[in-house]
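To keep things clear, I will list the structure first and then write my remarks on it.
The block that comes next holds chain A.
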Amino acid sequence: MADYILQVKNLCKSFGAVEASRDLSFAVQRGHIHALIGPNGAGKTTVLNLLSGELQADSGTIFLNAKKINKLPVHQRVSAGLGRSFQITSIFESLSVSENMALAILAGEGHNFRFWRNAMTVGVVKRELAGALARVDLSDREEQLAGNLSHGEKRQLEVGMALVGKPQLLLLDEPMAGQGAGGTVELKKLILGLKGQTTILLVEHDMDVVFSLADRISVIVYGHCIASGSPEQIRTNPEVQMAYLGEQ
Partner candidate 1 sequence: MAGGVRKTVLIAGGGLFFCLLPWAAHYFGEQYLVSLFTRILIYSLAAVSLDLLIGYGGLISLGHAAFVGIGGYVTAIFFQHSFEAEPLAGIIPGSENALLVWPLAVIVAAAFAFLIGSLSLRTSGMHFIMITLAFAQMLYYFAVGLEKYGGDDGLSLYSRNQLVGMDLANDVHFYFVCLFFLSLFLLISDRLVKSRFGLVLRGAASSSRRIHALGIHGRRYKLICFIIGGAGAGLAGALLANQTEYVSPGLLHWTMSGELMVMVLLGGLGSLFGPVLGAAVYLLLEETLAMYTEHWMVYLGPILIVVVLFAKRGLFGLLTHRD
Partner candidate 2 sequence: MKRLLMLLTAAAFVFSLQSAAAEPVKIGMITTLSTKAAYLGEDIRDGFQLAIDQEGGKLGGIDVELLVEDDGRKPEKAKQIAERYMKKDGVKIMTGIVFSNVAIAVVPKVVRDGVVYLSANAGPSKLAGKGCNENYFSVSYQNDNIDEVVGQFVNDSEHQSVYLIAPNYPAGKDHLAGFKRYFKKDISAEVYTQLGQSDYAAEIAAIRAAKPDAVFFFLPGGMGVSFIKQYAQAGLSEEIPLYGPAFSFDERLLKAVGPVALGVKNGSQWTHDLDNPANKQFVAAYIEKYGRTPTLYASQGYDTARLIGSALKAVQGNVDDLGAVKQALKKAEFDSVRGKFSFGTNQHPVQDLYIREVIKTDDGQYTNRTIQKVFENHVDAYAAECEM
């Protein structure tokens, strides 16, 4: 049997009359880049929110490393090995790039009720900051206010911050959204470079990106997973074609 880092079983979530997740099941193998695709409003972001703990599922289970995590709050899921980047970039705009990164580094270092010493001179920050910035190509931007970065750089920073905690599974929510062609190429390179370091669950609209990056793809329609397989299998799956073409 394959080594699954994440298993989702029969997940249900509804908002009033709207069923955002309907008996949803899929699994992600360790080391893969696994993509979630589906037409608009299929409930992909809801899935990510259910996984990260921002939303609580009505029923169903989520296993991370064969451990049930669906009752845990956000921060405990983080310590269990889950990292996340958001659909709309969510960095600390009023902090500098290096402060953003330092904050991500310190988040994994127990409590932060230290009131006197400058945060930027703490040992672990000194050790890891340069590497973390270099990993996402932001070394020359460290003094910039994060709010003043370009769109692509913000995304890089955000991914970089998600990586700091060395997550075993990284949730990427539409990283290519709002990127120009240049930004897309950069980010693709970045994500490919992460392969082998961590497992990635990717939600993305850009089909070229998905098919060139993903090892496996799951297709979600109306909150339900209708197919999972290799890019080749998905491309030729009649149900998937139906779902996409039907929408056109």
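As a convention for this text, a contact is a pair of C-beta atoms (placed from the backbone, for glycine too) under 8 Å apart; a residue touches a chain by one contact, two chains touch by 3 or more; residues count from 1.
How these were chosen: all candidates are chains of the complex that A comes from, given by their letters.
It should be emphasised that the depicted structure is a prediction, and the values quoted were computed from it without experimental measurement.
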Any idea which of 1 or 2 touches chain A in this complex?
1
Going by the contact rule at the top, pick out the chain A residues touching candidate 1 in the complex.
52, 54, 74-76, 78-79, 84, 86, 90-95, 99-100, 102-104, 106-108, 112-120, 122, 161, 165
